[in-house]
Structure formats: structure tokens, C-alpha cells
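Below is one structure, written out as C-alpha cells; the observations come after it.
Only a single protein chain was left out; the remaining protein chains are all shown in position.
After this line comes chain A, so read on.
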Amino acid sequence: MAGIAPTPVLKDELDIVIPTIRNLDFLEMWRPFFQPYHLIIVQDGDPSKIIKVPEGFDYELYNRNDINRILGPKASCISFKDSACRCFGYMVSKKKYIYTIDDDCFVAKDPSGKDINALEQHIKNLLSPATPYFFNTLYDPYRDGTDFVRGYPFSLREGVSTAVSHGLWLNIPDYDAPTQLVKPRERNTRYVDAVMTIPKGTLFPMCGMNLAFNRELIGPAMYFGLMGDGQPIGRYDDMWAGWCTKVICDHLGLGIKTGLPYIWHSKASNPFVNLKKEYKGIYWQEEIIPFFQSASLPKECTTVQQCYIELSKQVKAKLANVDPYFTKLADAMVTWIEAWDELNPSGEAPVEKSNGKAK
């Protein structure tokens, strides 16, 4: 068999977006894998604090002052005191692909003991097709050493473009607060050597800890909502983005993959703090999920922005009676799209307005 082509590095086509409130020491461990790439750091919390970025990285850094300055009144859609603020990084990026990672996530090892290049796997996932219309029992058929199984229709073997690559985590699993309270010592030690497409019509809980996406295909859908300071919930930012993104991907014929790569999640957040943040979300999601499961977009919506605006209308119409928060959120969704389009006008060269670019 012919040699396997190396995965393109895409160093000028991918930005790494990192939200942080403390420090970026974790980047040292990632240096061999991240150094070729441009970083967009979104500093949450107190803007007067100086976040030290390790030497040698090419980055732009935005704090709350920058966000306010750049977006003006539209800055209201960007969360404060919550890692949801990271979506600002997606908006200001000019690259085709985004990889976002939390600052308590480190390089994991595969079962052979080798360091996992998470970014390389995400790129592989994004550059190969997804197969949302029929489940392949051997998982991603485009991976080396595997293929479509008997019975898989040939007409579906070309697949569709992959818009999102959702990675997983070893060590501290991404559990909600009640589960954390019941199983404080559980660690995810199982390395599942698979990537698979989440089928059309199926929702999933998207975790923002280790996530990559094609910004050109789906960027505007990756709004992480209103969380944190002054908001009634937290820890549902990535979930919200995931549900919106999945509905829109299903509508537009794009694919979402989950599975490899793994990163090592080192920090267990405080379950009691989490419980306070998630509490309302746990009840609200019982209404939110049926909403998304039955959401349908008219065929006139052919761009992500159109789909998203339409979704915001449906949120306002159908979820407002769950809590007034959803009316606010629906408005914020519209603000987000307006801000996105302003910063990403089609056909024009983008203007840099960042703070703290490394020389």
C-alpha cells in the first residue's frame, strides 16, 4: 500500500483560541505542537492583571477593555467572568480553522506511551469527510486501516464536509456537578481509539475544552451564549453552542465528528461551585433539548448567519416562557451575528485591532 501522506500543518490557516484568567504556563507543555501557530488569547476577569505568555509564541491578546473597545455596545453579547468569552476569539480571528483549548488541559499519552499531538488529529478530522447519514460500524471510514462496512450504500461514501471536530479528555472527565459529587474520584482512563460522525438528527453535549472547527463553514454558530457575571447560569456555554451548531450543521449538510484526540484534563473544578452555576441549567435543559430536537430551519436559510438569526427567533418564541433569560439570550444571539458580520465583512480585508501582539 502507498505511504500515508503527512497531515498538513496548516500553520497559516489555523488560530488557537485560549480563554484564560490565571496564567498560560500550560503552553510550555504544548510548545512542540503549538509553536508554529498563531494564538488568540482572550483574557477574562480583571483587565488590569497582566497575563504572562511564555516566550516564543506568536499571539494577540484581548482583555475586557479591548472587547468593549472593539465591539462597543455589542460587547454585551460577550460573557464576563466565564470562559464563554472565548467566542470573541473566534470572531476576531481571520483564519479558516480554529482550535480552542482550556488552560488546564495538557498533552495526553496514547496507550503506547507516545505524546498525542491533539492538533494534528483535529486537522485530520476536519480535512476528511464526515458521514452523518448512515452509521458506519467501524467508525470513521477515512482513517487508515479502516473503511466502509458491507451494506454501506456507495452513494453515501463521499461524505460531507466536516465542520467540527470534538475531542475528548483523559483523567478528569467532563461530568456535571451532581455526577462529580457522587463520583469525585472517577477518572477517565479508557482510551477509545475511534473518531466517529455524530449522525444527523442526533444532539450531543459539546465540550469546549478540546474543540476544533472550520470557521469558514460554521464560525457564526459558535456563539457561547450569556454566562457568568450577571447571568443566571454558567457551564452551559459550550452546550448551547453545540446544540445550535448541530441543528445548523444538520440543516446545511455539514458533519460533526467526536472521539480522538484526547487531551489530559488536569483540574477538577469545585463541584459545589459548579452546582450553583449549573443548577438552573439542569432544569432548563429538559425544555431546551426538546426545543432543539424539534427545531427545523426553513430551506431559505442557506448561510450560517441566516440559520442562526432564525434560530434566535425560535428561541425567543418558544423558550421565553421557560425564563426571561432566554429572551435576553435570543437578543444576544442577534447581537453576536451583527458583531460577527461587522468584524468579518465578506470580501473585504480585515482590520487588526488587537492589544499586546508579540514582536
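Just a few scattered comments:
Operating definition for what follows: contacts are C-beta pairs under 8 Å (C-beta built on N, C-alpha and C of every residue); 3 or more make two chains touch, one makes a residue touch a chain; residues count from 1.
Heads up, the rule we're going with is that contacts and distances are computed from a predicted model.
Per the UniProt record, the chain missing from the shown structure is "UDP-arabinopyranose mutase 5", taken from the list "UDP-arabinopyranose mutase 5", "Two-component response regulator ARR9-like isoform X1", "AP complex subunit sigma" or "Phosphoribulokinase". The residue from A:P6, A:G56, A:P73 or A:P153 that touches the chain not shown here is A:P153.
Which of A:I282, A:C301, A:A320 or A:V334 touches the hidden chain is settled by the complete complex: it is A:I282. When the missing chain is restored to the complex, the residue among A:W30, A:Y142 or A:Y236 that touches it is A:Y236. Against the chain not displayed here, chain A makes contact via residues 1, 111, 133-139, 145-156, 166, 168, 173-176, 179, 183, 186-194, 198-207, 235-236, 238-239, 242, 258, 278, 282, 285-286, 289.
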